[in-house]
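One chain of protein is taken out of this complex; the other chains stay put.
We just call them A and B in the order they show up, numbering each chain from 1.
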Amino acid sequence: MVYLLLILFLGGGLAWLSERWHPQAPRWVALGAVSFALLYLAVAVMRLPAEHFSLLPAATQPDTWLAHTRLEWIPRFGIRFELALDGLSLTLVALTLLLGLIALSSSWSEIDQHSGFFQANLLWSLTGVVGVFMALDLFLFFVFYEVMLVPMYLLIAIWGHEGRAYASMKFFIFTQASGLLMLVSIVVLAYQHAQVSGSYSFSYFDLLGSPLDSSLGFWVMLGFFLAFTVKLPGFPFHTWLPDAHTQAPTAGSVLLAGILLKTGAYGLLRFTIPLFPEASLEFAPIAMALGAAGIIYGAVLAFAQSDFKRLVAYSSVSHMGFVLLGLYAWNSIAVQGAIVQMVAHGLSTAALFMVAGSLQQRMHTRDMSRMGGLWLNAPRMGACALFFTMASLGLPGLGNFVAEFLVLLGLFQVAPRVAVVAALGLVTGAIYSLIMLQRSFQGPGDPERAVPDYGGREMATMLLMIALLIWLGVYPQALLDLTQPTVDSLLSEAGS
Amino acid sequence: MDGLQVPMEHVLGLASLLFAMGLTGLMVRRNILFVLMSLEVMLNAGALAFVSAGAHWGQPDGQVVFMLILTVAAAEVSVGLGLVLQVQRRFQTLDVDNATRLRG
Partner (left out) sequence: MKDLLWLIPALPLASATLLILGGRLMSPRIVAALGVGSVGAAAICVLLTVLQWQGAPLESQLWTWMQVGELSAGVSFYVDGLTLVMLSVITGVGFLIHLYSAEFMAGDESYARYFAYLNLFVTAMLTLVMADNLLLLFFGWEGVGACSYLLIGFWHFDAANGAAARKAFIVTRAGDAAMALGLFLLFAEFGTLDIQAMSAAAGERWEVGNPTAVLATALLLGGAVGKSAQLPLHTWLPDAMAGPTPVSALIHAATMVTAGVYLVARTHELFLLAPPTLLAVAIIGLLTLLLAAFAALCQHDIKRILAWSTISQIGYMFLGLGVGAWGASVFHLMTHAFFKALLFLAAGAIIHCLHHEHDIRNMGGLRTRLPLVFISFLIGAAALSALPLTSGFYSKDLIVLAAFEAPVAGPWLWAGAVLGAFLTALYSFRLVFVVFFGRTNTLPDRQPGPGMATPLAVLCAFALVGGWLGVPVSNVFPEAETGHAALWVEVISIGVPLLGLGLAWLLFLGRGLDAGDLVASPPGQALYGFWHAGWRVDGLYDWLWVKPYMGLAALLRSEPVDRLYGAVVGLCRLLHRALSNSQTGRLRQYGTVMVVGVIVLLNIVWRAAG
């Protein structure tokens, strides 16, 4: 696992250096690094015994996890370099690397300035995210959490669109401020643990069972919750996202929407709720209310946008509301739904951002009032947009439906009233999705307009994502089986 | 101890007086040269206090610090005078109230 991080990190450095050698070289280096990482992961997973995948990853027995690494780092404070992989982490790491490839493809011809540094940032950001999904030492987790932030800030600030300075600053301040809250919470948690046990430890396994005064626990939980909800983003902490998504270059949007948001969901699932089961239970009604509000609010605002990317960004807010709901419903069905939503949303939204990116590249605008009838000029692009729109509005047979259905089904057992409100999201989701399609690709068009259709590279990328979403929609069981042990162990850890 | 016996209170009083004079000069004078001179006065007032304290307790530390202050003052004056020259050259005046380019 350390090698996985090293491949990406060194790949980034190499990509930067290779620009001197040839201006085209960085993207090939980056492609090679991500592919190699993916291959490495695949081979490593292949070599694990099959029955290993059904073991419950227990907190006390690291060997029940798929993989586990522990190195001393700062022994004085009990900080270790501890990485571990279970079904959930594996899924998200694989998604990260896959979307990394897709992001590379989407920026293949878009970036012509400082392309070496661009690819380096892309890879470093991936390094951070992969680290986040594997780190089980809270201090290490925080380090990775920050590491993925800086390259992303640079991606937006240097290669973004017209309002990039404002957007990148907003993104940085929001995530940084909330990250600091988490740091405070982590330190308090470790300090409390030291008070009880006599020695410092930041290990997830040690802190998991650590007793905590309930009122203090609530505040510490809140620190974690805020950090992850800002990242998710949950209503009302979402306002950085439309700006950041809209201004980021395509690859940045793909990574942001596809995987950076998932680190928030992952954090909630892995840390916030299991570390503070009682406080989370107490807090669940508020979290669910925020989730439901986010679904509706995001959908209404998406409908109100005229900027293609902004619309997709708000739709992310709406979709992430489902994740929040699923996590705080805290039963097997809903949590599984939230996990499927992470993957499905990662794919469908990333694809929509790619469509937006290619439109921006071809038409130099994101304003939908200047589009319309593009199907006429670019039918293949239109068909892709149609497919991902349908996925995003939750058409059965595609991944997003499975996710939303499971979340709502699980939620209904816990909080039927919230489920009723959230179900409205099915209708509002249809409204903004279809409007987006109408304003961009349908309607009267101009056959003379020069909008080149998708070529082979873009179609291949799109078809890959289409195939994955269909697979997720008709046979989600493969994913569900992979993550079920994790969900079971988390549920039993925190009680349900 | 032989020789001149001045009570330490008097010496300290003189030092305070000098310091207050320097401070007042610093606050009220507009000519940058006078401001610099006021600073020197304040530094020397401090140095005087050290010397007298050193004499009072019979310790060499007072003298040591006096030497230090002397060096600092020399360095300060050389930098200060350089600045004065620059101010004169740039603003054609020595009035500090004109040098307000650092206003926020």
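We adopt the following convention: contacts are C-beta pairs under 8 Å (C-beta built on N, C-alpha and C of every residue); 3 or more make two chains touch, one makes a residue touch a chain.
Computed from a prediction, not measured in an experiment: that's the story for all the values here.
K.L.:
In the complete complex, the chain left out here touches which of the visible ones?
P.N.:
A, B
K.L.:
From the list A:Q361, A:Q413 or A:S492, which touches the chain that is not on show?
P.N.:
That would be A:Q413, which touches the missing chain.
K.L.:
Please pick, from A:L17, A:A44, A:A194 or A:I435, the residue that touches the omitted chain in the full complex.
P.N.:
A:I435
K.L.:
Using the touch definition from the top, which of A:G12, A:G100, A:G321 or A:G445 touches the missing chain?
P.N.:
In the full complex, the listed residue that touches the missing chain is A:G445.
K.L.:
Which is it among A:R164, A:H238 or A:R366 that touches the chain not included here?
P.N.:
That would be A:H238, which touches the missing chain.
K.L.:
In the whole complex, not just what's shown, which of A:F308, A:F388 or A:F401 touches the removed chain?
P.N.:
A:F401
K.L.:
Which chain B residues would touch the chain omitted from the figure, given the whole complex?
P.N.:
23, 26-30, 35, 96-97, 99-104
K.L.:
By the contact criterion defined above, which parts of chain A meet the unshown chain? Give residue numbers in ascending order.
P.N.:
Where chain A meets the chain not shown: residues 235-236, 238-239, 242, 297, 300-301, 303-305, 331-333, 336, 373, 375-376, 379, 383, 386, 390, 395-397, 401-402, 405-406, 408-410, 412-413, 416, 419-420, 423-424, 426-427, 430-431, 434-435, 438, 442-445, 474-477, 480, 484.
Keep in mind that, in the parts below, only the chains that are shown with their structure count from here on.
K.L.:
Between chain A and chain B, what is the gap in Å from one C-alpha centre to the other?
P.N.:
Centre-to-centre distance between chain A and chain B: 63 Å.
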